[in-house]
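Heads up, one of the protein chains got dropped from this complex, but the rest are sitting where they should.
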Amino acid sequence: MSNLAVLPIILPLLAGILVAFIHKKKTMVRITSQIIAVVNLIVIGWIFIQVRQNGSLVLETGDWAAPYGIIIVGDLLAMTLVLTTNIVAVASVFFAPKSLSEQQETYYFYSFFFMLIAGVSGAFLTGDMFNLFVFFEVLLMASYGLIVLGNGKAQLRESLKYVLINLFSSMLFVTTIAFLYSIVGTVNMAQIAERVKEVEQQGILTTIGILFFFVFATKAAVFPLYYWLPRPYISPNPVVSALFGALLTKVGIYSILRTFTLIFNQEVEMTHTLFIYLAAFTMLFGVIGALSTNNVKLVIAYNIIPAVGFMLMGIGIFTEVSISGTIYYLVHDMIIKGVLFLLIGAIVYAAGTSDLRKMGGLIHHYPVLGWLFFLATLVLAGIPPFSGFIGKLQLLRGGLAEEEIMIVIVALISSLLILFSMIRIFIRGFWGEERELEHPERKSKAARMVWPAAGLLALSILLGVGAEWFYPSIESIAEYLMDPEIYIDSVLKE
Amino acid sequence: MEFIMAILAGILFTTGIYNLLQKQMLRIIIGTGLISHGAHLFILTMGELKTGERGAPPILTEGVESYTDPLPQALILTSIVISFGVTSLLLVLAYRASKINGTDNMEQLRGNDYE
Partner (left out) sequence: MLVAVLLPFILALFIPLLSKWKNKLHTGYFVTIVPVIIFIYFIRFIGAGFEPVTREYSWIPSLDMNIVFYLDGLSLLFVLLISGIGALVAFYSIFYLHKSEQLGNFYVYFLLFMGSMLGVVLSDNVFVLYSFWEFTSLSSFLLIGFWNHKKASRYGALKSMLITVFGGLSLLGALVFMSNLTNTASIQGMIDQQQLILNHEYFPLILCLLLLGAFTKSAQFPFHIWLPDAMEAPTPVSAYLHSATMVKAGIYLVARYSPMLSSNDWFFIIVSTFGIITLCWGSYMAVRQTDLKGILAFSTISQLGMIMSMLGFGTKMAVFAAVFHILNHATFKGSLFMVAGIVDHETGSRDIRKLGGLMTYLPITATLAVLASFSMAGVPLPFLNGFYSKELFFDASLHLKVTPEGFKELLQMAMPYLAVFGSIFTFVYSMYFFFGTFRGKANIEELPKKPHEAPFGMLVSPIILVLGVIVIGLFPHLINEPFIAHAAHAVKGVEFEKHIKFWHGITPPLIMSLTVVVFGTILVLTRKIWQPVYRFIPGVLSMNKFYDGTVDRVERYSGKITNGYMNGSLGRYVRLILAAILVTTFAFMAVTGGFTIDTSNLADLSLPGISVAVMMVIAAVGTIITNNRITAILILGVVGYGLSMLFVLFRAPDLALTQLIIETVTVALFLLVFYHLPKLRKKEESASTRVLNIVISVGFGAMMTMIAISAHSSKWFDSIAGYFIEKSHSLGGGDNVVNVILVDFRGLDTLFEIVVLGIAAMAIFGMIRLRGNKEED
């Protein structure tokens, strides 16, 4: 039974290898990938249901008992995120053929894509610090492959910065793991947690924790480490941007969430207070960035950052309510960022430009696209009863219960500015005089591009309106995270 | 000895970062090389260093009681291989990026055309 836990990693890995062999045949590779992605999603959905009913799946790989071998921990948090990842993946894989050039499709896009999924799923599932590093490398390498795919001028330029910053943070990561290993003598997360707790996180451990935080925060794009994010994210193809926007920063946030609930939970006064301040700055500077530009893709890319701030806020407040807010927001944000990048890809394709000043009146030609974008804006801005609101509500509740007034006010202001930054696109891009389209020939293709995004958006709305179906699970995850003993016991059974 | 190694690794980080902060691609990439050397040295140091009689290489031999810590070594091996992959990719990327953009000066690769 517990062997199931490894499937979310192995299936995409095998898929990635398989499609690498048939990469030359465009139609075949495309259809194969779509079928596999859907099958994968179904399998993961099934595993998710199993986990929800029967509790965590803990797999000792190679049958080496914890803490000696690598442990895969399919708990509800990991499986929720893996499931969401695969949902976004399915939407992307159906969007891809409409947006990628033939060259890009045949030069291993689908392999990179599956490897990325494998890496992301692995990062969510692993219970081993060093193995987390390895999965980080898998997903980063796949992202390098995706970001350079196409070899555009700006694309390569931005890729280079992206690779360099990530390379540095990886090196810092692996070194920090070694520091921690020196003290606690293990790389198994459950055992690390147990041992850190035993010495009450004294001495150098908090400093090491902060280093871990910075490593993950660089990936998650927390203030003041997010500089590398916006431009590289918009330089590749929209489908790649969607995958990045939906998945990569979330792995960083997940890692912070995991390590700072499970391992470094003894010096909350210091570490988590720092998070609250950083969260405030992340929100503000992120949304200021989103307001700073007329490049519609860049607006979306900048909007990744305040969302990260919201999630970090919940971790910083560190109560059951706020953590459940963070998790809900995490799931919501993965989906809505996928939606927005896919939609903006379609918008830019339809308008023939990404400069907002050159757009206008698109709604007369693309009503469906326009209204989907409007809805997505509301979802992103956290207008009730959509999914963004549920997470935000819990974050506010948690914040006010702890009387963290400052962060609550910043969060409210950021919500307004997020809405402003997005509704600008709707008002200036979609409203206005009806004009001649610059690319009337793109109409039918652009119309077809919206469907994967529409599917994701429907789910996102369901996640808000039907919160009753989801929230109890999320709440139970928060409860579980706030009591790390459960995790430790499930891994180190004896 | 550990302290000396820690200092050495720190110096490798220092020089690596200094190079990373330069403008020219070659220096930057050399910088990343130095940083990964530094990182690997740190990992090694974090297992207990054992020279001379204190520990044997972790290859099981009759009659030897004390071995050096094998786990950091395994981790370093994995990390070396991964770094190698990244560095090769980075080299090719740098090459392509500088060719297509006509410069290897990172300050000229800012790309402020996204207003």
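As written, the chains take the letters A and B, and residue 1 is the first residue of each chain.
Note that a residue touches a chain if its C-beta (ideal position, glycine included) is under 8 Å from a C-beta of that chain, and two chains touch if they have at least 3 such contacts.
Everything numeric in this text was worked out from a predicted model, so none of it was measured.
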| item | value |
| --- | --- |
| Chains shown that the absent chain touches, full complex | A, B |
| Residue of A:A20, A:A447 or A:I486 in touch with the missing chain, whole complex considered | A:A20 |
| Residue of A:M28, A:I42, A:V199 or A:A458 touching the missing chain in the full complex | A:V199 |
| Touch residues of subunit A, complete complex, unshown partner | 13, 17, 20, 61-62, 64, 67-70, 103-104, 107-108, 111-112, 115, 118-119, 122, 130-131, 134-135, 137-138, 141-142, 144-145, 148-156, 160-161, 164-165, 168, 175, 179-188, 191, 195, 199, 202-208, 210-211, 214, 218, 224-225, 227-228, 230-231, 235, 267, 270, 274, 285, 288-289, 291-293, 361, 378, 383-385, 389-390, 393-394, 396-397, 400-401, 403, 405, 408-409, 412-413, 415-417, 419-420, 423-424, 427-428, 431-434, 467-468, 471-472, 475 |
| Hidden partner chain, residues of subunit B it touches | 1-30, 33-34, 37-38, 40-42, 44-52, 54-61, 67-71, 73-74, 76-78, 80-82, 84-89, 91-96, 98-100, 103-104, 106-107, 109-113, 115 |
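Keep this in mind: only the chains that are shown with their structure count from here on.
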| item | value |
| --- | --- |
| Interchain centroid distance [CA atoms averaged], subunit A/subunit B, Å | 28 |
| Residue ranges of subunit A touching subunit B (in the complex, touch as defined) | 130, 133-134, 137, 141, 144, 148, 151, 153-154, 156-161, 163-164, 167-168, 170-172, 174-175, 177-179, 181-182, 187, 231, 234, 293-295, 298 |
| Complex contacts: residues of subunit B adjacent to subunit A | 20, 25, 28, 32, 35-36, 38-39, 42-43, 45-47, 71-72, 75, 78-79, 82-83, 85-86, 89-90, 93-94, 96-97, 100-101, 106, 109, 111, 113-115 |
